[in-house]
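All protein chains of the complex are present and in place, except for one that has been dropped.
Presenting chain A:
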Amino acid sequence: MEIDKFRDMFLAEAAEHLESMVDILMQLDLDPQDQDGIDALFREAHSIKGMAATMEHAETTKLSHHLENRLDICRKLGRISGVEIDWLLEATDLFKLLLDDIRNNHEERCVASFIATSPKETGTSTTLDSPQRKDPLSSEGEGLLVQLQLKATVAAPGPRFLVLLKTLSKFGTIIESTPSTDELLQGNVPDQLFVRLLSDTPQEQIKQQLLRYSELQEITFPGKINKPVKSLSKSPADKTVRISTELLDHFINLTGELITNRYQLQNALKEKNWQELDDGVGQLKRLVKNLHHQVLKVRMVSLEGLTGRLSRTVHDLSRSLAKEIQLKVEGAEIELDRAIVEELTDPLVHMVRNAVDHGIESRGTVSIKAWRERDQILIQVADDGRGIDPEKIRQKALDKGFLNPSQAQTIRDYDLFQLLCRPGFSTAQEVSQTSGRGVGMDVVKTAVEHIGGILLIDSAPGEGARITLKVPLSLAIIRVLIVECNGAKMAMPISRVIQTAEIAPEEVQSSGKQLMINYHDERLPLISLRKILKYSKNVALDPIPLVITEVLGRKIGLVVDQLVGQQEVYVQRLPAPFDQIRGCSGGTILGDGQIIFLLDLQSLFERRRG
């Protein structure tokens, strides 16, 4: 039980370190001489090593140790080569596999063969890897690092070092030494000794003590004060959340205030002091609002964790396709519900892949921009490549039978682009390695719609392509449009609503069996919500209330009995097994106790089709 807990902690933390390693590597790719970056990278490798060693994961320790050594060399050189960066990226991939092994209780895979592939150029510089300086302890980490150099004339360095180690151990605890006591006893003796010491004695005092030994040539303390590592956002897959103690204190304060408030209310009630009761309720309202706000904060994460992964995608892909592609990220600090970030990770990776693979021919820029518009977050992936030609889509839609000739004539570009998201519709001339794997645009769209968002595609030949995702800020509290149907109120996320309208019965035209309306020069089919929900027909309405929305890539006019209004609501998941009912993505209890269910039009329509 305990071990499991520690293992989970180790896995979560190691994943965090790996993610920041990738981020740092991407930054170093742009600026290979960034000293702070190399230092930070070293620290990450060192942290992984420390944790893995504690948990006795030998292979992970071995790999991180090797990385640490290489990075130490880079640190001394003051730069990092592109080859090295690529190799280190591969190393992070191997780390992830190792973590998977540990997570699944498998034996860790062997890393020796990978270590053997380390690039030569910066790696085995002889002066740095000579036996004398082999494997110096890093200057980072817990404790004080002491470096002792014996005079060349010392006859028996091994025993001398053992004496020195013993002397040092009087000052505190020796965490590790290079060479180790065992190695010294075996006669494997270089001219330098590195010792990591955990001690309360000041550095100067230790030095004074050591200076008594006349055989010592030099005593140095190569350690420096650890800089706090910039905390980067966590892997979206984490099940645990780290909360700042500040926020926790806030919760405790709020709880305290709520307790006080309770007594205030109880008292007021006992004394039938209505003024006091009124004040108390006002206070309670404020406290609950504050609590709600703070709790939501815990669920919020920035997009930064995700953009790191995306820059990696761009980096790897542009290398393998021999394209020169820059990634621009704007608004990564935008925060949204972690559940949404989780849902969006794969779709965004796919969109970026698409942009690199199909959008840009040989060189260009992929930009990811995130911004907030009221209670929605917009995320746009844009490229400055050749763009998408609507004519090509039209032709393909005709060939594949997605459109009949007359539809192909009249369809708007907007709807043409939405066809790209239909299953089985791909414009890639041939399936490349990249587009062959991962998810297609239909899956992207489904994922976005699943969280109550919408996807918009906009492009023109020669002008690049822009795909915009509009998603709600939070899954728990969203703005909904409330409508009435068959005497019951029901809701749909406002993010799914294009517009509401009321039209006169004369405006309805019929095209065969299908009723249509003209809406902004577009012909939209009218579909009755009653019919979808299998309720009886309604009496004729005048005017007819409509919700213009998009379902399965098509704009429709959804006929409801009445448009009630907009409201912000707290959405509950339904208890199992009712959460599996399609067509309903949750419910909410309004202030007056009324229950309103959230319609998932997409799956209602799919159900009707199937």
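As a convention for this text, contacts are C-beta pairs under 8 Å (C-beta built on N, C-alpha and C of every residue); 3 or more make two chains touch, one makes a residue touch a chain; residues count from 1.
Here is the rule we go by: contacts and distances are computed from a predicted model.
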Q. Name the chain not shown, per its UniProt record: "Glutathione-dependent formaldehyde dehydrogenase", "Glutamyl-tRNA(Gln) amidotransferase subunit A", "Chemotaxis signal transduction protein" or "TonB-linked outer membrane protein, SusC/RagA family"?
A. "Chemotaxis signal transduction protein"
Q) Among A:Leu254, A:Ala488 or A:Ala501, which residue is in touch with the absent chain? A) A:Ala488
Q. Who touches the missing chain here, A:Leu144, A:Val497 or A:Leu599?
A. A:Leu599
Q. At which residues does chain A meet the chain that is not included here?
A. 485-488, 490, 533, 572, 574-578, 580-584, 587-589, 593-597, 599, 604, 607, 610
